[in-house]
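The complex appears here without one of its protein chains, the remainder shown in place.
By letter and in written order, the chains are A, B and C; residue numbering begins at 1 in each of them.
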Amino acid sequence: MLMLPELTIIGTAFLLIIVDLFLHEHRKAVLGGIAMAGVLLALGFTIGMMPQSGELFGGRFAVDSVTWWFKLLFLLASLITLAISIDLLDGRIDAKHMALQARGEYYAIMLFSLAGAMYLASARDLVTLYVSLELATIPLYILTAWKRDTLSSESGLKYVILGALASAFLLYGLGLMFGLTGEMNLEAIGRSVTPSPTFWLAAAMVTAGISFKLTLFPFHMWAAEVYQGAPAPVTAYLSVASKAAGLALMFQVFYRMMGHQLMAWAWPLAILAALTMTVGNLAAIVQNNIKRFMAFSAISQAGYLILGFLGNSDEGIPSMLYYMLVYILTNLAAFAVIVWYSNQTGRERIEEYRGLARVNPLVALAMMIALFSLAGIPPLSGFVGKFFLFSIASKAGFHWLVAVAAVNSTISLYYYLRIIRQMYIEPVGQETRALSISPVLAVTLAITTLATGAIGIIPMVYETVSAQTISWFLPFIH
Amino acid sequence: MGLVSWLIILPFLTAMAVLMVPAKNWKAIRWISLTGTGMHLMLTAFTTMKFWALASQDIPAMKTATMTKLYFVERVTWFQTLGIDYFVGLDGISMSMVILTSIIIFAGTLASWNVEERTKEFFVLLLTLVTGVFGVFMSFDLFLFFMFYEVAVLPMYLLIGIWGTGPKEYAAMKLTLMLMVGSALILVGMLAVYHASGLHTFDLIRLATVNYPASLQTWVFPMFFLGFGVLGALYPFHTWSPDGHASAPTAVSMLHAGVLMKLGGYGALRIAVYLLPEGAKEWGLFFMGLTTINIVYGSFGAIMQKDLKYFTAYSSVSHCGFVLFGVAAMNLMGFKGAIIQMFSHGIMTGLFFALIGMVYGRTHTRIIPDMGGLAKVMPWLAVCFYVGGMASLGLPGFAGFVAESHVFMGGFFGNNFMNPVAMKTLTIIATVSIVVTAVYVLRGLATVFQGPITNHHFHELTDATLTEKLSTGLLVATLAVVGFMPWYFIDLIEASIFPFVNRLQASGTMVAFH
Amino acid sequence: MSDFFLSPVGLQHWLVVSTALFSIGIYGLLTRRNAVGILMAVELLLNSTSLNFVIFNKFATPSAVDGQIMSIFIIAVAAAEVVVGMAIFVTLFKHRKTVDVTSMNLLKN
Partner (left out) sequence: MHSEQSFILNNVWLIPAIPFLSFLTLGLLIRNFPKKLQDQLSGIVATLAVFSAAVLAYWLAWEYFHLFPAGVAKQALVPWSFEWLRYQENLAVNVGVLVDPISVLLMVVVTTVSSLVHLYSTGYMHGDPGYARYFTWLNLFTFSMLGLVVSPNILQMYVCWELVGASSFLLIGFYFEKPSAVSASKKAFIVTRFADLGFLLGVILLGYYGYNLFASVAPSLHASGLTNVQPFDFAFLTNPEVMNQFMGMSDTFMGMGVLTLSMVLIFMGAAGKSAMFPLHIWLPDAMEGPTPVSALIHAATMVVAGVYLVARMFPVFAASADALLVVMYVGAFTALFAAVIGCTQDDIKRVLAFSTLSQLGYMMFALGVSSMDHPLGYTASMFHLFTHAFFKALLFLGAGALIHAVHSNSIWDMGGLAKKMPVTHATVLIATLAIAGIYPLAGFFSKDEILVAALESGHTGVFAIGLLVAGITAFYMFRIYFVAFWGKPSHHSEHAHEAPISMLIPLIVLAIFTIGAGFVPMADLVSIGHSAGGHHGINWAVAGPSLFVAAAGISFAWFMYVAGGKQRSAALAGALGGVYTTIKQKFYFDEIYLFITKKIVFRFIATPIAWFDRNVVDGGVNLSGWLTRASGAALNSTQTGQVQTYGAWFVGGAVTVTLVLWIFFL
């Protein structure tokens, strides 16, 4: 049963919808538990089935080492996102602020998106690829607009319009690929396609579509607004799961479909990476809303992420997967704090974090660790992950790009330090007593923070990813 | 766990112990910190004795060696796929820097005795920072080195930002960012070397067995040297130093100027020169020129400073110039001088900043013209200040002279691949600084300590307390011991310097000037 | 050029149609002020790609039906997408009482 994890997720989603119908309002808190249990179960299945590989539906659905890892990443991201959503949905928040409505649907829709992402990783032909991609994306439009107020709806609308534009481009490109080769199977396309103007046009359109999901410059413009307008847990989910899905999509398209041309791709990708990280970082400097700020931070992280594609390096695959893992843990740790603070106080501006270290020192510490990890400060995993990616770029001979990336890390440190400064250096602001934190969130925060520290120091995680995936792409280029 | 690992981990364990104590017991916290750093000092002393016995015997054997010999090595595989190891050990240079750091942090803990605001966080950050410093000095794996390097830099932001004075956020940010840009350059060079070596290892010693292509060395060497140079206050990347030092609290200034700036010189020698001898040959004269500017410019810059900390910071710029100057001289005496200068400047500035903190704690001003005649009311501090001043102007009998004479000789004696006339000329220009140093040291100190007491409040001030005496006394004694008995120190480091010189000599084609 | 007009309807002609559709879709998406119009432009875009698949299926792999299946999926997905878009737009309309997307810029800078 190679599809067991996906089926578990979909089953849980339906279960949630059904149970939701029969539950009394005040008992609906159990829904969050069901959702998390479902994801945990799927996680268990995934880990349990890990070494297996195989195909279903005539090769349209397949699993291999990299697929497993992507699914793990999606499940992990969803699990943590669910954990940090629960407070907001169950109304454990400052009374002045509105809780999100319709828990059952919320969880179910999030799980559908998760299922879409998981299928995306397993998709092997254009149909499954496209459908799973849309399954992963459309629920996000809904979640973005979940709050139903002006801002949330506006961001939802922007997301849906631009998302549709992006998927049209992607699809147009895929159509051209199909037309060039007459194949629907990704690897078959990869084997038979030859460079021609039409191929490069198709490649460019596909890249545009992927870049939208990964928020690469100049396809990133939606991110800031959507992240800002969406409910905070959704922003968290967008920033990790959607990005991981984008990476999965990029793996599918770049390695399977255009693997033979990957070497030729290095220079444009390098430029794209350099522009993305620079633009993301520079724009992040001047942000005041923390969610918008995290959007730009996420944009720059995407710029680092795609360094792993350069130079056809066999270490690129594990490096990117590892970095994605690190990024998920780190970013969600930060978002746990953002969600918590917004739940408790309704505050989202960076200045409003002032003095947090005095009233809630442990939370501030967790936030600081997360931000330092995002900035790539050793010995946190963010550093290790970035280091491996930079190493790929360096190996490919893109020393200038390593320099750009490293200098960008410095710039990013500047704005991460802005928050740390508010928390640690500025005097106490409005709060004089410690804000309460729910056990779920506390545990989530503790686990993500510890993991952020630990997986950089303990080599096992990287070594495992590496051992399983290091030469995964060799079949696609030879 | 071996000796070296204990030396690295001990401050961190102390920090963890401090974390366990409730914040309101700030007195207990500082005693724990003092105990931890005191234990570290004793452990360092013990290690030094063991090390000295081994290393001084190896001097004859090392004269022709091109490979650094390490002692007390510990090596554990870490990220196997990338060839990253936990690889720590000691050579003479590391040992001397460890001694320096251990002394400074002990004295710094004593000098922070009166930190009463957020004591716990202060000591946790301070001890974390020191862990990073020790890590840098003892790791011989580039990755590990870099990791510790950044750990050593970053807590500085909070230490200055929270406990600093004046425009502290600005200064802290500037310092952190400039140093990080430096480390960005190092990272680029490090990865380039790693991939060029083809050895698939970050082991510094093994990486240094490779002859890298000249084209690589040409651009990687300046990356390294500039990157480390930022931390070593290389002109024109030194401006973080005056602002940072001026804003930092006492112990942080001590540690920063005393130890952290040494990471720059240490890295420039250990990594830039050792890995890339041909690049070093090519760029030596250029950097020698820059460091000459450093030396002279820093000392002239110090003359007109009004704030004691700016004054000391510019003097540091000048003195750290000697370190990099020695490195850029690319010969045995230059390297040796650079190491001794690192040590002596570390102790000396540590002393200066400790004293400035103590004086400031009493007078509540650091503005030189606002003070006067303080020697009358605080003779101990005055004497220590003068000792520091005399050491900084290179008075024989203190470590500064040993260092500066080495550096000057190194610059003047030259080597067989850099233009001798240019080297000699630069050295002569650099020597001018000894006069300028005398001018600003004496002017500054005379205004502060001599003459009649200018402010009647000063009559009520008291001399150093016991902890302060202990702290400054330790530093003064160190300066004098190295100055009077330099042979111990030289025996300690000499064997480890030959490989640098020999690798330089063995590499590439010689450009004959003689 | 004249070949194009004189030859029987073939791949190129169909591609021109789909490209034109795509271009009109982009034009509409970028210039319409009315949000409903934009959603219609989205439909045009997706239909153009859908058309593409059918065309390529016909001319590249006439024996298979992969492309046609794809186009059916695209139609379905496009419907879902527009429905979601429409729903969000309706919510927004309740708040803003306008259909003009240029005024929906509360989130910026």
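As a working rule, contacts are C-beta pairs under 8 Å (C-beta built on N, C-alpha and C of every residue); 3 or more make two chains touch, one makes a residue touch a chain.
Predicted, not measured: the structure shown is a model, and the values here were computed from it.
Taking every chain of the complex into account, the absent chain touches A, B, C.
The missing chain, though absent from the display, is touched by one residue of A:Leu133, A:Val279, A:Val384 or A:Ala403; that residue is A:Val279. Screening B:Ser33, B:Thr48, B:Ser112 or B:Gln305 against the full complex identifies B:Gln305 as the residue touching the chain left out. Checked against the full complex, the candidates A:Asp87, A:Glu225 or A:Glu315 give a single residue touching the omitted chain, namely A:Glu225. As for the chain not pictured, it touches chain B at residues 63, 174, 177-178, 235-236, 238-240, 242-243, 297, 300-301, 303-305, 314, 332-333, 336, 373, 375-376, 390, 393, 395-397, 401-402, 405-406, 408-409, 412-413, 424, 427-428, 431-432, 434-435, 438-439, 442-443, 446, 449-453, 486-487, 490, 494.
In the full complex, chain C touches the hidden chain at residues 26, 29-31, 38, 101-102, 104-109. Even with one chain removed from view, chain A keeps its contact list with that chain: residues 157-158, 161-162, 165-166, 169, 195, 197, 200-201, 203-205, 207-208, 211-212, 217-219, 221-222, 224-225, 264, 267-268, 271-272, 279, 281-287, 411, 414.
One rule holds in what follows: only the chains that are shown with their structure count from here on.
Taken chain by chain, the contacts run in an open path, each chain touching the next and the two ends left apart.
When chain centres are defined as mean Cα coordinates, B lies farthest from chain A. Separation between the centroids of chain A and chain C, computed from CA atoms only, is 28 Å. One inter-chain figure worth recording: chain B and chain C are separated by 65 Å, centre to centre, where each centre is the mean of the chain's CA atoms. Inter-chain centre distance (chain A to chain B, centres taken as mean C-alpha positions): 42 Å. Looking at chain B, one finds that none of its residues touch two or more other chains. Across the interface of their complex, chain A is touched by residues 78-82, 84, 143, 146-148, 150-151, 154, 157-158, 161-162, 168-169, 173, 176-177, 180-181, 183-185, 187-188, 191-192, 194-195, 219 of chain B. For chain A in complex with chain C, the touching residues are 125-127, 130-131, 134, 138, 141-142, 145, 148-151, 153-158, 160-161, 163-165, 167-168, 171-172, 175-176, 178-179, 181-182, 184, 224-225, 228-229. By the touch rule above, chain A contacts chain B in their complex via residues 315, 318, 372, 377-379, 383-384, 387-388, 390-391, 393-395, 399, 402-403, 406-407, 409-410, 413-414, 417, 420-421, 424-425, 459, 462-463, 466-467, 470.
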